[in-house]
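Everything below concerns the one structure shown next.
With one protein chain held back, the other chains of the complex are shown just where they sit.
First chain written, first letter: the chains are A, B and C, and each begins at residue 1.
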């Protein structure tokens, strides 16, 4: 089945494998008139690039985005925007070992079970490079939201057992440290934690958080297309994500009604506002005008240098060592993926929300 | 937007409000030839009924399902199955207060913001009664899965701070206590916890868990229609759910690669199996043949008898007391909703998975 | 697969068989605030009822619509509108013959081939009664369009070889004669033609036409969701339709560019208008502000009283006579189906068109 398209009015269709000719995305349904150039996309792609960091692989990826359609004289035309990123690193390697075995924690076995064979070069479609298309598309979603006064921001909340302190929250730190942690102290501590793991040829997981500010109330569709349900879908579709929370999430489960209910209060200009935000910006799956908060749990990088037990394609038990240098933690490079998937999903739902009231539709057409 | 339809090949379209004439669902795309009668649906609906329990409202709901179409001579025909549940409890009440104020933790305000007005009788479409359609549809999904050797089972994992012990796990207990907890001791303790809260006019949250057994490997579609992404969407769309986990979920975020990776081993008959199941039955979003585990965090019942601060429709701050008897916790009655939504979603994805390999398609048509 | 849902933002999901308990539809995505009552739907349903006419079956069908949800205090709430029509005529009949044979021109064989068995009572899901759901839903689509200044009108264009004359076009005649022909003379002639056929135990086909007036320019989405492509889909999905035209349709194929191109002219108030309308209101699949014209070719009623050659379920050739009284022509009762399917489809596309321009979206949200 066609599982590579996401969205209803605003859609992205991603394609590409880690070691094929390239990766890309077609964004369809973007309203006409949005100023857009390659730099708008590149700055998001650059954030997911591996780099100089101690905690990211040294593989050199150019990942330069080329816009092939849908933009004319600097603005979107309303027709599909095709974005292409050529793979630079296609040199033939020796995949003879990875080809025969199923790496633990990877999709090697399930792709084989599903398709009868697989592209064994570096994970193929299940590689982290698949997110290039999402990020490129999400950059457009983010820009569209910005033009409507909505901003989306993601950062690392925790790495392994090390969590940021909300008291020390410093947005500048998001880009100041390798780990995208908006808390310098936590970043330092997490860095030490990662170095220990790397020595032990091991890896860490972590939690990323994303907030949407400025979203008008009324976005999200009951019953199955609730804003939080769509966000959960979008976020859980990111590789390595194993949990999603809205607002207080699992903490709400051990709270009480009197503590968890957000009180409504009279806001500026007599508007309805809330005194708290345990709910994370939605009520009944519809945005309530307060900040929307989404959280994602990422599992530890499955590629570790330690010898591991597994089986080969014939089902025989073997020991394997995954060669190459691996990121000790996925979260820092996944921040921009979470941010752009959230932005894209919210942008789609903002457009969808326009048709909910007859009086506004009548006004629109007159 | 039409947000009341769920699924791709197998769909449910639910409808109805808490105090309207009735609620129901249209299930479309169910394969022809499945034995089906009203009792198959009723037994699931009965599980979500409020009842004799100390921990559920005493309102009498008949909730009898009538199959209006799609079944002939005891078997599904392949055409839409329409199921109707008439509301019994439609007597006119005094809604004058609830009509003017926005209850904290409810969707009153967001529905008003979205639609310009709302059905203020008992929550309308955002009421828990909305799940009747889901459960009726999911009962068919569960039966379809059973006919393919797949079973789906949900239960309460925790209420407030009280969690079941996996050592004491007793499946019989699921139906033996009011709280659907498969651990008699935990159920007792949780009961005491709830009674305390009820005395204090407060409510509790909790966590529900659902497992799928027997799912063949290869179910789930990369990239956006991963099995876990679809499950997250389905589960987060259930009212009051604020978090979703697959497998170890958020615990994976503080684990390490060496501990979190599931080792592949040679299983019975030389098949590929796993020694652990931290991943919760999926790899790369595709089922790996092991048990699939989904977890949902439910917030505390927002309706509590305590006076609460809020605003009215004119934005003025007021104090309100929500009258009537309320469930002190949502989880026990939501268990069957989680189970049926999971079953339905998995059933759809099983059908979808049939078109992934040309060799099997060729065999199918010859 | 779930083939009973139509639309994107505004959807209908129909269900029901000719001899089951009832038929109905769930309309989802209707904007909130539209005044709606059962009479709005009933007046359309009454137009498809068989009746006193010489040219329609005498079977008594009450076909009374009950709105079960989605309307509160006389207005739509934005949530699903469920409409139920109970079947009155469920008395057990002797289907022993029809059960075993495949009626020529009917879907008996193809349903059996697809589903392995079928509901043989009067055609089941493939009966003309299936259109009840469409008409009820389309009535809502038509009312929504009306509230935006758009009207949709269908009528009979030809029956067998007898076509209306555009010179004698008289809209009043649509409801004045049994055949919905807006030309009294043609109706008379067509009546004589049908009586001849009825004497010979035969039936006629015909062409229906539908026009949309007041549709703003800009409705329809390139490339696959063109307004005319969606209309063609909607119209071809009506039972017995074998051809669809937009504007001049097949006549355009034998025309020339100089004759077929519609000249743009300066319209009232300096607006862009057209001097002709061969195109039928669309250019590049997008409405151009002129009248949209759709035409549908209906095959002759396949049920005729003459003995016919066919095969039974065992593949043996047999002769069959289809008992009962049959409409000698489908078109007059299908007029309201064409009109409502057109209205519903256009209404959905009007909502969809709201997200095409950023400047208008920005204005909408401020």
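Simple rule for what comes next: contacts are C-beta pairs under 8 Å (C-beta built on N, C-alpha and C of every residue); 3 or more make two chains touch, one makes a residue touch a chain.
Given the structure is predicted, the values throughout are model-derived calculations rather than measurements.
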item: Listed residues C:42, C:260 or C:277, member touching the removed chain; value: C:260
item: Touch list for chain B against the chain that is not drawn; value: 8-10, 29, 31-34, 76, 78-79, 144, 147-149, 216, 222, 350-352, 354-362, 364-365
item: Residues from chain C at the interface with the omitted partner, ascending; value: 1-6, 8, 14, 102, 104-107, 109-111, 113-116, 125-126, 130, 158, 160-161, 197, 200-207, 217-218, 220-226, 228-237, 239, 242-250, 252-267, 270-272, 275, 278-280, 282-289, 297-304, 306, 308-311, 315-317, 352-353, 355-357, 359
item: For chain A, the residues touching the chain missing from this view; value: 1-5, 7-11, 13-17, 20-24, 26, 28-29, 32-33, 66-70, 72-73, 75, 77-82, 84, 114-119, 124-125
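As a working rule, only the chains that are shown with their structure count from here on.
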item: Two chains sharing the most C-beta contacts; value: A-B
item: Separation of chain A from chain B, taking each centre as the mean of its C-alpha atoms, in whole Å; value: 26
item: Averaged-CA centre spacing for the pair chain C and chain B, given as whole angstrom; value: 38
item: Per-residue multi-chain contacts in chain C, two or more chains; value: 8-10, 29, 32-33, 78-79
